[in-house]
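Chains shown are a subset, placed as in the full complex.
Note that the chains take the letters A and B in the order they are written out, and that residue 1 is the start of every chain.
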Amino acid sequence: METLKALPNDFTFVPFLFIMDLIGTIVFAISGALAAREHKMDIFGMFIIASVTGMGGGTLRDMMIGSTPVFWMKQPIYMVMIAIGASLTFIFREKMLYLRKSLLLFDTIGLGVFTIIGIHKGLAFGLHPAIAIGLGAVTGCFGGAIRDILCNEVPAILHREIYATPCLVGGIVFVLLRSANFENNWVDILTVAVIIVIRLLAVKYHWQLPKIE
Amino acid sequence: METLKALPNDFTFVPFLFIMDLIGTIVFAISGALAAREHKMDIFGMFIIASVTGMGGGTLRDMMIGSTPVFWMKQPIYMVMIAIGASLTFIFREKMLYLRKSLLLFDTIGLGVFTIIGIHKGLAFGLHPAIAIGLGAVTGCFGGAIRDILCNEVPAILHREIYATPCLVGGIVFVLLRSANFENNWVDILTVAVIIVIRLLAVKYHWQLPKIE
């Protein structure tokens, strides 16, 4: 595992990942704003839920590894992404419902990107690869979990959707490819692709993890 | 914006703010203890809810910017304030209901003070003024949000009360006055006053943010 090389801590260095991260933030913000709408919140509540969904996973990640101030405090562009996502949802609130299918795609892209960024950041902080994979799953999944808690629901990741499993599988693929000395950017792209494909298949064919009777 | 000067990290330096902060902590503790009473918790639960309401926003703020150990761990006087607030609520539990109006006033003072302290602390950690305003809103609002989550309710800031909007307006006033080179203490006092006035007017005249249909 000594071949695992850490990325520099500042992800603006890696334009591809950074752009994907911004897109993921917008998409998660939209998913949060849609939830706020379902719960008939006011526009400020919508903005809060959008922020929490789009940046909550990364915030928890940064607090747990001690990368403070957390990422969006150092790069105000993330707040701009949240504002864009929330505004889009507000402006196109009539049409958003018809967009659900494309939203699922974007949401899944966000999941994949957030996961890979969490893994990279964990490795950059010297964590064991297995722990870094867990950190990736936290980054990808906890924004949605906090959104559900704020809306007073049992988080969907706990009982309804194949959500975290693709992150874990993707994380294992990532570590295997890295150990095999694949080139960095390709490893990232392949990992994100694995996560996206598994999740989309899972949703399409209604894969579910077994319930505990 | 280079004219923004940061306060020293230790707010005990600024007696006015520090005293206001202690008062805000007591008042928020009372509001938490009242919520615990409504939910028929035991006296220990009351103490926990009082702590979370009075110190939760600042704790989240400190964890996010990396000012650790968080403030109340370095200054035990905050725990004393919580104990005072919870005890007052317990002792005067009969009369507290008639005090609601004055409580609203104190609660609003607490909101204003917590916000300005969050902004100062954000600037002291080198954050962009827009982010510092957001940090102020987190400091002022999240104690109440965590209180509501613990009581298994959708947080009031998301749907019921004009709560965070005064913080944001106050924050903008703060940055404008600072940029205009106003004297520090006056900026603080004016900001807190703006927050208090807007919130009290909002409550009196039932201002509400538009719901998302």
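One rule holds in what follows: a contact is a pair of C-beta atoms (placed from the backbone, for glycine too) under 8 Å apart; a residue touches a chain by one contact, two chains touch by 3 or more.
The structure presented is a predicted model; accordingly, all values stated were derived computationally and were not measured.
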Full complex, copies of the single sequence (shown: 2): 3
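Following the convention adopted for this analysis, only the chains that are shown with their structure count from here on.
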C-alpha-based rotation, subunit A on subunit B, 0 to 180 degrees, nearest 5: 120
Subunit B contact footprint on subunit A (complex, rising order): 36-37, 39-46, 48-49, 59, 62-63, 66, 68-70, 72-74, 76, 79, 90, 93, 149-152
Subunit A-facing residues of subunit B, complex: 63-66, 122, 125, 127-128, 130-131, 134-135, 145, 149, 152-155, 157-159, 164-165, 208-213
